[in-house]
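As you look at this complex, bear in mind that one protein chain is not there, while each of the others sits in place.
A and B label the chains in the order they appear, each numbered from 1.
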Amino acid sequence: MAPPVQPREMGRDLARRDGPDKVRGLATYADETPVVAPLYCAIVQATIGRGAVTGIDADVAAALDGVVAVLTPDGAERLADTEDAELAVLQSADVAFRGQVVAAVLAETFEVAREAADLVAVTYRDDGHDVRLSPDRDDLYTPESVNPGYPTDTHEGDVAAAMATAPVTVERTYTTAMYHNNPMEPHATTARWDTSGGGHLTLWDSTQGVHPTRKTVATVFGLDPHQVRVVCPYVGGGFGSKGTPHVNVVLAALAARAVPGRPVRLALTRQQMFALAGYRTPTVQRMQLAAERDGRLTAIAIDVVEQTSRIKEFAEQTGVPTRTMYAAPNRRTTHRLAALDVPVPSWMRAPGECPGMFGPEVALDELAERLGMDPVELRIRNEPEVDTETGKPFSSRNLVACLREGARRFGWADRDPRPGIRRHGDWLVGTGVASSVYPTMAMASSTARVRFAGGRYTVTIGAADLGTGSSTVLPQIAADALGVAVGDVDVLIGDTAHPEASVAGGSSGTATWGSAIVEAAGAFRDKFGAQPPDDAEAEGSIQPNEATERYAMSAFGAQFAEVAVHADTGEVRVPRLYGVFAAGRILNPRTARSQLVGGMTMGLSMALHEQSLVDPRFGHVVNHDLAEYHIASCADVADLQAHWIDERDPHVNPMGAKGIGEIGIVGTAAAVVNAAWHATGVRVRDLPLTLDRVLGLTG
Amino acid sequence: MDAEIELTVDGRRRRVSVDTRTTLLDALRQRLAVASPKKGCDHGQCGACTVLLDGRRVLSCLTLAVAQDGAEVTTADGLAAEGPHPVQRAFLDHDAFQCGFCTPGQVCSAVGALDEAARGWPSAVTTDVAAEPELDRAEIAERMSGNLCRCGAYARIVDAVQAAGRDGGAR
Partner (left out) sequence: MRPLDYRAPADAAEAVAAVAERPDAAFLAGGTNLVDHLKLGVARPGLLVDVTSLVPVEITEQGGGLSIGAGVRNADLAADPRVRRRYPVLAQALLAGASGQLRNMATTGGNPLQRTRCAYFQDVSTPCNKREPGSGCSAIGGVTRQHAILGASDACIATHPSDMAVALAALDARVRVLGPGGDRTIPFVDLHRLPGDAPERDTVLEHGELITAIDLPALPMAARSAYRKVRDRASYAFALVSVAAAVDVAGGVVRDARIALGGVAHKPWRAHRAEDALRGATTTDDSYRAAAEAELADAVAQPGVDGGNAFKIPLLTRTLVATLRDLATEEA
């Protein structure tokens, strides 16, 4: 790893470079890539939960004026690699879940494409489906590992014995719902296949990683990566759902290859996103806590049950944060999966940490209640000296500082712990706290190129800006690494024509790409010195960080919520939500604050509203649109603030920065639920915190 | 069935042939290459397609183009014809967006909402619906609730609209 970079531009409050275009609507997203005479692709989805297509009558559709092609399992191109069953579109008649793609139409206009898709008549053999997640299923299984490669189970000491002997215990089950990422920009691709020179595929795709998408698409179609270019200057939000290519990307490419030379536009509808673009599994979390009367934990355990798809496994690492949060000699974490006839679950903002800090952080609040101890103090009392999982020291760990600073800002000190006693007009009011955590990661490989021409430095790297601010922050890093002013640096991202970069995932983007840029800048100066000639150019790649062998690395935070519950109707409001985070150096306070506030807002949304409701008779998400799958609206957010403490960590990367894209959503729901208990005395252990639940009218 | 209509889009008169099923949003995006309004849901559930139609904020995804022959449409791009609109400046100053996808709709909606407030229109959170409302944070948040933002910029959107309101952002 390169030595620390001296911050001059890093840490400055700079406005987004893409802001002026974004407020006018001139930023170009995938579906509006300017191309000549595009065809529109419309999808036909399965209306059974499991079985097979027995017949497709596309004659009426194909005869419509303007229809160019109807793609079906019978006629569609055979893919070179179908190992990833999620991506093996139109390769067989099998239906693995309701909503799966069974046909697609290409037409000259959007209106005709949709009309034709409606006219494709599909008949099925219905084999019956099973989509019920329950911890009581007898076919739960143990995955080999959990995302992205953690051990499935961990055991230390004897939890059962500690539970049996401890003076105070909590043993409860908590659940989180099924969630859909729902970025505002639906998954979209504009694709073109050019046959000249052995064939070349261009995908203007909404993706969190152009190079990973290229790799997947090249594999699926048996193309050389150099035959595929993926371009993505802007992403209208992803939150993990654009971190891996879903079936829409493969279908867009397949469709384009069916009409060489013609550009094809394929944008999922909002409804289709509920079956085809990934989601977060619902979780059932059985928690056990044992403690001494002074609050010291003697045992902590979480047993997680969640779902995956029968055709492709994704095992969310829900139990993982419990491995490192608090000190306790006896510990257990387990994960069990039900493989169901459901769409394939995938990444959604802070996989593992987000659901996995709900049960534990509410259970701790219940423990504090039983102990008669302040919940902030209870957490401080269980602060570990080293990472309890690995035994390594933390490169920096400032959870306690976040809890103290949050308590100070929030006015926690004079809190009366008794629940259900504060009434302001018609509203019962309470406050709650929870911790946040997210691991500090970097991807193994990414490369950047620095070029000097005409008095300016241009850095190119196939990175992504999903609204995270990387287009603005990477120039700050580059400027400091080169020792020049940020105004003299341009950074170009989002194109496989640039050097290969990792996916924007795991809150690792800035750390990984920034490290590559630092290496490239170092190589550039080594080669050309301070006075480079025109067209001077050098590359650099992220290097292994030996410090990861000596230290555990995570960002921490604390969230404080004030909740008001209407005494008559049970309506829940969150008048205040404050977060304090310790995430190393904050590279740009303006974009960082937006990231953290945004994560907390999504956490608030998860706490109060979000749930994808599956009807087991049909096997689909019934509330598959934005009218019924509620995400927080503007009116749900009041005084919502993100702060941070000054944290210096020379070990994480040359910038000293930890990832901040995901930690904001971690712990929020627990803080809100804990505050609702303090307001009303009703402990809700199942999300979302709906008014009927807080009134005790629905179990 | 196709129909020929004329629209004034961001100050420019445009003739365009549309299918009778074509929405105003698709007419703009797919037939006139005006991509400022976005398609977030196509069913009136997110607000990303908000434009000003004859001066009022509407959802272009639920408006049939054929029914708008002769109408005047202003997108977020058109608002900036003579430099950033005060609302756009406020969005930039307050970092009231991240991915930018909902932003053009938010901007158009804010301009419409400030205009409605200036005319004394009440909202669902106005205590006395018969009285002239005062445009506080709760009023702004309610009036902007037809524009969803998954990046979670709401707190800063309210900051921006409040600031633009003080600066005469209705324009």
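Rule of thumb we're sticking to: a residue touches a chain if its C-beta (ideal position, glycine included) is under 8 Å from a C-beta of that chain, and two chains touch if they have at least 3 such contacts.
Fair warning: this is a prediction, and the values are worked out from it, not measured in the lab.
A.B. asks: Can you list where chain B touches the absent chain?
C.D. replies: That gives, for chain B, the contact residues 1, 3, 19-21, 23, 42-44, 47, 50, 56-59, 61-64, 66-67, 109, 112-113, 116, 119-124, 126, 129-130, 141-143, 145-148.
A.B. asks: Hey, which chain A residues sit against the chain that's not shown?
C.D. replies: 45, 47, 111, 114-115, 118, 426, 568-571, 573, 608-609, 613-618, 620, 622-624, 627-628, 630, 632-636, 690-692, 695, 697-699
Going forward, only the chains that are shown with their structure count from here on.
A.B. asks: Measuring from the mean C-alpha position of chain A to the mean C-alpha position of chain B, what distance in angstrom results?
C.D. replies: From the centre of chain A to the centre of chain B is 29 Å.
A.B. asks: Over in the complex, which chain B residues touch chain A? Could you list them?
C.D. replies: These residues of chain B touch chain A: 19, 21-22, 26, 29-30, 33, 35-43, 45-46, 48, 75-77, 79-80, 84, 88, 91-93, 95, 97-104, 107, 125, 137-138, 140-142, 144-145, 147-158.
A.B. asks: Under the touch definition given earlier, write down the residues of chain A that touch chain B in their complex.
C.D. replies: Contacts found on chain A: 15-16, 18-29, 31-32, 34, 109-112, 115, 182-186, 234-237, 239, 267, 269-270, 466-469, 590-591, 593-595, 597-602, 605, 625-627, 631-641.
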